[in-house]
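A single protein chain has been omitted from the complex, and every remaining protein chain is retained in its original position.
Should a chain be cited, it is by its letter among A and B, assigned in written order, with residues numbered from 1 in that chain.
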Amino acid sequence: MAGEPMTEPLLAIHSLKTHFRTDDGMVRAVDGVDLTIERGEALGVVGESGCGKSVTALTVLKLIQMPPGRIVDGQILWQGRDLVSLDMGEMRKIRSKEIGIIFQEPMTSLNPVYTVGEQIAEVVRQHEPLTRREAMDKAVEMLRLVHIPTPERRVHDYPHQFSGGMRQRVMIAMALSCNPQLLIADEPTTALDVTIQAQILDLLEEMKERFGMAIMLITHDMGVIAESVQRVVVMYAGRVVEEASVDQLFDRPLHPYTQGLIRSIPRIDLAAEKKSRLEAIAGVVPSLLDPPAGCRFAERCAFATPECTNAMPELREIEPGHRVACIQY
Amino acid sequence: MSQYLIRRLLIAVPSLLGISIVLFTILALAPGDPFGELAMNPAVPPEVRAALREKFGLDDPVMVRYLRWLTAMFQGDWGFSFVSRMDVDTLILQRLPATLIVIGASQVLALLIALPVGIYAATRPYSIFDQVANTLAFIGFSLPTFFTGIVFILIFSITLDWLPFVYQSNINATGLAWYWGHIKQMIMPVAVLGLFQGASWTRFVRSAVLDVIRLDYVTTARAKGLAERVVVMKHIVRNALIPVVTLVALQMPAVFGGAIITEQIFRVPGIGSLLISSILANDTPVIMAVTFVFACLVILFNLIADILYGWLDPRISYR
Partner (left out) sequence: MAGSTPASLTVDPATGVPVAVKAKPKRVTPGREAWRRFRRHRLAVASAVILSVMILAVLFGPLVWRVQINEIDFSAMLEGPSLAHPLGTDDLGQDLLARMLYGGRISLAVGLTAMAVAVIVGTIVGAIAGVSRGSVDAGLMWLTDLFLSLPQVPLLLLIIYLFRDSLKEIAGPEVGMFILIVVVIGGFRWMPVARLVRAQFFSLREKEFVEAARALGASTPRQVIRHILPNALGPVIVAGTIDVAAAIITESTLSFLGLGFPPDIPTWGRILYDAKDYLDIAPHWAMFAGGAIFLAVLTINYIGDGLRDALDPRRVL
């Protein structure tokens, strides 16, 4: 690693497998995921619900419940250090200090019995040797940065006194208060009104410029992807099926699943001129309990051949920066 | 918060009135009017009987009788015990401390069992510890207190001869020995009541902690890099206590019921054993007064629970 420190990615996940033991058998929620994030980069991770994108995010910070969850295989290289083998004490020093995370439900992500100030100050004091007073000042400063009006007063309010959008701002303030190098945003706008969604995405953009951290934006919304990130990873049934820059992905989607995703984006311009129907991908996501051998999309795929079910296709680079896991290419 | 407190106090008034109405209705419906029976009691001297007749105004309309009875109750004018030959309020005041000590100490014991065991079990669901704790809790709250009391007496007093099984108010000792004597005779009643409550509270705590443990803000707390101990104590237990307080308040009437039986078994001179002996001796004024005192105690403890609840959950006091 010492030879080329500059080219080393911020985060490199290699063939990560996170499985959950249930009464009915082993659920392979994440089953061989590869992805990398460079410093200061915004990476989008997209896929249907249940495709393993959130579990991937939680696995990076080892926030999955263990048991029943378990990291079965793979590496999570954070600036060259493998997080999988790290003990909990070491891991805690990375959480929030180096990697921050925000979640889908701002309504339930904050503890209802403490003021937002207390909750932000708690992170700050966990990682920095500040007094209670100084940590509170830091909390006010962070609330101001995320554009919460009159932060010196709101800092003493409880979460239930904030709206959903405001709470997500508080979450962002909290996640960024220790200046992490990576912010994982797990469906940060899904639970919010459309107008608020745009504001939160703008805020993330602004924070990225100010703090220079990388962002891993997890979403099922191709529209959010198009607006907010430079590079995209498409996940399906616990695996990465395609990886590309945003332009490549929308101009020339390679994997049949990605093509389906893009076609299923509602388009007002088209709907207005022709009464074209919204296209949906036929079929349902396969069970992650004993998933089929071979390509997991095969049974929903219009181009599937008998060959598809033989072996799992590996990710291969088709053009610079554009990789896909499909035997067609 | 103070607004919330005032509101809770105002809610306590109608429940106190409601309980007094229930109590009065039972008395009024009872065959052979207990008030009348009292006045007919041959043990009562004629002049007292006449005074009682006048005081109770047996021929007045129900509303008037109720109001008069209620005023008398609230003024502490609870009548005279013909069995103990003293005023009922004096008698109850003599007996109340023992009851409060037994109940108080047993609740502390119950909490000392329920909190650590319930929390530890819930943070390791389905582990051996959890299963053992769960089974013991199930057995614990299926064991009636009177049976546990008898088993305790059999083991610790009769077989091992460690502890006295009849409570004595006057212990012939001084200094430390006096205190030790009192503590020794409190051990079994407190343990019987405390273990029973501890068992059912363990289940409440465990289930409340399990409810909270999977909430999003717990994941947030872990994501902050907090130590697991801090996550559990500050973010899980603190929130799990909110429903537990409600459940404990709901259990208060049962706690008093258990206290009556425990006092009776171990002959603790509290108001519970007073109630039983009064019933066996047909001492009506005492029976009524003790029942009323128990009702007031339940409301008092509910009020305390409400205050705790408002203090634990900021959402409540702001609403």
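Basically, a contact is a pair of C-beta atoms (placed from the backbone, for glycine too) under 8 Å apart; a residue touches a chain by one contact, two chains touch by 3 or more.
Quantities reported herein were computed from a predicted structural model and do not represent experimental measurements.
K.L.:
Have a look at B:V83, B:I276 or B:L308 and name the one touching the chain we're not showing.
P.N.:
B:I276
K.L.:
Among B:F80, B:Y167, B:F204 or B:Y217, single out the residue that touches the unshown chain.
P.N.:
Final answer for the missing-chain contact: B:F204.
K.L.:
Tell me where the left-out chain touches chain B, residue by residue.
P.N.:
Residues of chain B in touch with the missing chain: 14-15, 18-19, 22-23, 26-27, 30-32, 34, 125, 134-135, 138-139, 141-144, 146-147, 150-151, 153-154, 158, 200, 203-204, 206-208, 210-212, 214-215, 239-240, 242-243, 246-247, 250-254, 256-257, 260-261, 264-265, 275-276, 279-280, 287-288, 290-291, 294-295, 297-299, 302.
Here, only the chains that are shown with their structure count from here on.
K.L.:
Averaging only over C-alpha atoms, locate the centres of chain A and chain B and give their separation in whole Å.
P.N.:
About 52 Å separates the centre of chain A from that of chain B.
K.L.:
Help me check something: in the complex, which residues belonging to chain A touch chain B?
P.N.:
58, 61, 63, 65, 88, 92-97, 100-101, 103, 105, 108-113, 122-123, 126-127, 158, 160-161, 171, 174-175
K.L.:
Please give the residue numbers of chain B that touch chain A in the complex, ascending.
P.N.:
214-217, 219-228, 235, 238-239, 242, 312-315, 318
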